[in-house]
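So that we are looking at the same thing, I have put the structure below in structure tokens.
Missing here is one protein chain; the remaining ones are kept as they sit in the complex.
Chains here go by letter, A, B and C, matching the order in which they are written, and residues are numbered from 1 within each.
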Amino acid sequence: MIPRPFEYHAPRSLPEAIALLSEYGDEAKLLAGGHSLLPMMKLRFAEPAHLIDLGKLSELKGIRESGGEIRIGAMTTENELIWSELLQTKCPLIVEGARQISDPQVRYRGTLGGDLSHGDPGNDHPALMMALGASFVLAGGQGERVVPADGFFLGTYTTQLEPGEIMTEIRIPTPAPGTGYCYAKLKRKTGDFATAAAAVTLRISAGAVSDVRIALTNVAETALRASDAEHALQGKPLDDATLAEAVRLAMAACAPVADLRGDAEYKTAMAGEMTRRALTSAYMRALH
Amino acid sequence: MSKKIMVSFNLNGKETDVIVEPRELLIHTLREKCLHTGPHIGCETSHCGACTVDFNGMSVKSCTVLTVQAEGAEVLSVEGLAQGGELHALQEGFMQEHGLQCGFCTPGMLMRAYRLLQENPDPSEEEIRYWMAGNLCRCTGYQNIVKAVQYAARKLRGEAVETSHPLMTADTH
Amino acid sequence: MGNLDTNLDRLAALEGMGCSRKRREDPRFIQGKGTYVDDVKMPGMLFGVMVRSPYAHARVKKIDKSRALAHPGVHAVLTADDLKPLKLHWMPTLAGDVQAVLADEKVCFQNQEVAFVVADDRYVAADAAELVEVEYEELPAVVDPLTALAADAPVIREDIQDKQAGAHGARKHPNHIFTWQVGDKDKTDRVFDNAEVTVTQDMLYPRVHPCPLETCGCVASFDKARGDLTVYITSQAPHVVRTVVGLLSAIPESKIRIISPDIGGGFGNKVGVYPGYVTSIVASIVLGRPVKWIESRAENLSSTAFARDYHMSGELAADRDGRIKALRVHVTADHGAFDACADPTKWPAGMFHVCTGSYAIPNAFVSVDGVYTNKFPGGVAYRCSFRVTEAVYLIERMVDVLAQKLGIDKAEIRLRNFIRKEQFPYTTPLGLEYDSGDYEPALKKVLAAVDYPGLRAEQAARRADPNAEWLLGIGVVNFTEIVGAGPSKMCDILGVGMFDSCEIRVHPDGSAIARMGTITQGQGHQTTYAQIIASEAGIPASVITVEEGDTSTAPYGLGTYGSRSTPVAGAAIARASRKIREKARQIAAHLLEASPGDVEFDLDRFVLKGSPGQFKTIKEVAWAAYNNVPDGLEMGLEAVDYYDPPNFTFPFGAYVCVLEVNRYTGETRVRRFYALDDCGTRINPMIIEGQIHGGLTEGFAVAMGQELPYDEAGNLLGATLMDYFVPTSVETPHWETDFTVTPSPHHPIGAKGVAESPHVGSIPCFTAAMVDAFAHLGVTHMNMPHNAYRVWQQCRALGLTRQ
């Protein structure tokens, strides 16, 4: 459990970090919270020659609202998300999701940007961000670009991040008042990845579901948008029949990998159960 | 071997300089260079929390922090918990409520609870269980650890507590 | 003799048996000043790491250590070839087998020790371990013990392939270790042939690991000038380690000092002697420098001492009223690649024959077959006495199966079969003599406490509701433990009888030091042992120092496991204290100018009969012991006692678990767990309750999540704390505890031992509650672990999930 030797770099500014990243290219890895990369290095599955620590980049921290958008610095930690009054009042889904991530010590270190950039389908923020219609700011040598969460995740550990790019900010359209939300996660114990989880946002207009978004965690190569299920719900009241149909369609989108948490059948079924829970409680929350 | 780096941080109120390889883990620096063996190594994969120390106002698992990341940091370990010969209320609480048995997880538990009580001076049992879930204990079943934290919370809030342990001062053995 | 108040004050001042004395261990631990093995740092100390096999079964064709040796900071790379000249490449196990210290020509389990790299520090050692190049030729692996004895099964242990008999009798196959049988087979078979009712049930007690928070390790230091070997080691039995090291190294035990410092939990994991200890000692002797070895968590979970792995098949014969007439059991025991089971020499399945439980079963027969597989060795008592958890699990499950078949309530059928109070001492058909018990009041107390009838009514209503998402299960268990190994006529380890010891010295000022052959790993011996002495010898616990774990100062003892500290060492302490008291009586009489018969002991003093005002305190007597003793009496005030118990002790308990199970996800929540324990005389209620909380929590972990699954090639899956279930404060239920007191008639203070009962009793109780949730649908048993995935599969098989 001892990492191989490497060179350590602690840039003081974003441009400096980007410069280092382009200088060392393939040989370099970014260090944010470190709770995925360092264990990997300790087991010697990962051996970067250069480690670029983003820990000193205060410009990548903070949560604010401007122009109908909530903007979160990529290096904002899970506990900072949980304790943010802005999020508690205007975007409680993130708080509910972050509270179910890992354990308290890890939440002091783990960052939103790190969770998203890692591209692990077991991570919780990708589905949360899809359900919130978020977009990500990616900065590189050529400047900045903004990409939507939906489509950002290409495969396990692959995202639209280009070599030399750093995720700097997460932008979330402030959910309209009365938006129902829920993150339902099934896990074996504290600190475990989801066996399956579902993130839902929806609104109710004239007794019918509108603006519904459903995203699933850890039941495919990447976090998954259950679009068919969304369409099936759009404009309908959430009765047993529509709920059952939405759950069926969400399950149809799953392609999980078997592991000690369960086989594909179980994980698919659990994705269905979590979707059912998330939709039901999001609906109740939207009603009140 | 990559070149060594000098790292300066404050450990339990004392300015500390160490020279380390970039890959050296904080837990090893604390235990082997600073000779603070209170923080323990239980899993090395950041699951057990026995290596927990207070780091710039956060509870962190020092097996998953590089010493070079501690440059300029304020680090508090269990050795720094008692102040001026006075045990911290948590240390009293763990003794009073039988919150430890083999003692291996205890330093991590204490340091995690220390930060928890800074953030929430009056936690419910449910809150304590939730916010202490990054620390594993194989002996106690946690029930008395919860009581110990509640004891400390009461005492830190200035409420009356029963202290019947005769050895409630630091350094007594 | 004085007024009541002052007597009470004197009693309180003693802090003797029965009071919840606060722990004397705590001050160092809560200040980070404990000393665990990895905290030991010696001048010039080197660090060793193991190179391990990726294969479960393979020939080692070639080991090239040149690149590792060339690495800066590396001092040595040991392989079997280096150990051969010293005859240390194999070592004896506690079970009469041998185990490879470093792989000798072949490896028999994944992560088996192949080479030992010694370097300046753990960083260099880790780098160098990768440079040791080992060439393997893979062999087919045996993972399933039920196929290990097949005619065409690969031979795992070629080193003993041709041995017709092992330490426990004849072997019928190269992968067969022993067959152990207890009871009257013919008589039992006859009862089954003529029984009104019989039930049978197969069950697997999965392979699990004790997983103490501190892994195993040692620091070995050989002083070439003095020829002394000192080893700091994570051991629950330091004296036994000294004897083993003496046997292996040919160094006299007088030159070997084994020190168990503070131990970060043991739970059975730290009873054995592991290759890392041996290689560290050899490296230290060869290099003349201290060598530290500390295993990683993954190494701990994959190479040092598993528990259980019993494939059990039980049968009960009974009448229609549910009165049990006979028990028949067969077990296939998976011992892994080397038989390193921690059991008394004579009993290769430990005390499994306590499997008739709390019930008056007239006939029983047990047969156990031990087999080799390509898995890591062990078979230790994970927070229980040798194989008792398996035995209790079997009988408690079987009684439920019978109850379901006959439609008798699960509490009622137990009441009908209990051994009655007046039947004690009770000799079971398998030859054990239970010392004392009073089962019925215990169970009735628990049933009343949880409103058992009310729970059953709620369950009936829940079962009647087709839309109920959460099923309700109620587990009832009434276990009998067997601890305190043990009478040396029955129990020995490597030929050493399983007695234990105590040595007490009272100093002139009336304070005292006491040393024992046991070693605490969190049980609080420093606190509780002093309480026994206080009550028995009248010396305040506060001035008694308790020391354990250093073989150069402590008297020889067999160590702490199988809840033997209180039943065995505790008795030695009481008896040594009484020896002190009797000598003190003579000195007191001398000081009072009376005959010893005319003074009586009262708490902390000797009083002249009939004249309460005339007395000498123990403190005064202690001083006199060093300057004014009666003629013919030795000076000083010391006593030693080696206690060989006449019998085991048999703690018992009654538990109820109320569990809710989600039919759609397999999630479970423990709504209530009520545990009543009877451990005989209670020395320190606070510590007893703490021990019970811990045992229940470990039982919860085993029942609900712990397993060490293997794939067909012998790869161990999930040996990290990510997958291996150690519950956090969030998952762990809230425990309710209760007690009755039925002292042991043969124990000097009537104490029985407690720490393991809650583990032994709670595991079948969780399974019972889980099965009970599905009992109305015909389910009689579900194998552990009861994790959500497995429970969901049961729900799906029953059509309870959403279709």
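By our rule, a contact is a pair of C-beta atoms (placed from the backbone, for glycine too) under 8 Å apart; a residue touches a chain by one contact, two chains touch by 3 or more.
Please note the rule applied: contacts and distances are computed from a predicted model.
Choosing from "NADH-quinone oxidoreductase subunit H", "Formate hydrogenlyase subunit 4", "Carbon monoxide dehydrogenase" or "Branched-chain amino acid transport system ATP-binding protein", the protein name stored in UniProt for the chain missing from the display reads "Carbon monoxide dehydrogenase". The chain that is not drawn here is touched, among residues A:D124, A:E230 or A:E273, by A:D124. Checked against the full complex, the one of A:G110, A:G164, A:G180 or A:G272 touching the unshown chain is A:G110. Considering the full assembly, B:T45 is the residue among B:N12, B:T45 or B:S77 that touches the omitted chain. Those residues of chain A that touch the chain absent from the view are 29-37, 39-41, 43-48, 78, 101-102, 106, 109-112, 114-115, 117-120, 122-125, 154-158, 191-193, 221, 257-260. Remark: the residues of chain C touching the chain excluded from display are 51-56, 110, 130, 132-134, 136, 138, 302, 711-713, 715-720, 722-723.
Assume only the chains that are shown with their structure count from here on.
Between chain B and chain C, the centres computed from C-alpha atoms are 30 Å apart.
Centroids built from CA atoms put chain C at 44 Å from chain A.
Averaging Cα coordinates per chain places chain A and chain B 30 Å apart.
Along chain C, residues 122-123, 296, 722, 728, 730 each make contact with two or more other chains.
In chain A, the positions touching at least two other chains are 1-2, 4, 103, 190-191.
Residues 1-2, 5, 21-23, 25, 44-47, 49, 52, 58-61, 64-66, 68-69, 71, 112, 116, 131-134 of chain B are the ones touching chain A in the complex.
Partner chain B is touched in their complex by these residues of chain A: 1-8, 10, 34-35, 38-39, 41-42, 51, 53, 55, 79, 102-106, 108-109, 190-191.
Those residues of chain C whose C-beta lies close enough to touch chain B in the complex are 22-36, 38-39, 41, 121-123, 211-215, 262-265, 267, 294, 296-297, 521-524, 542, 686-687, 689-691, 693-694, 696-698, 720-722, 726, 728-730, 732, 734-735.
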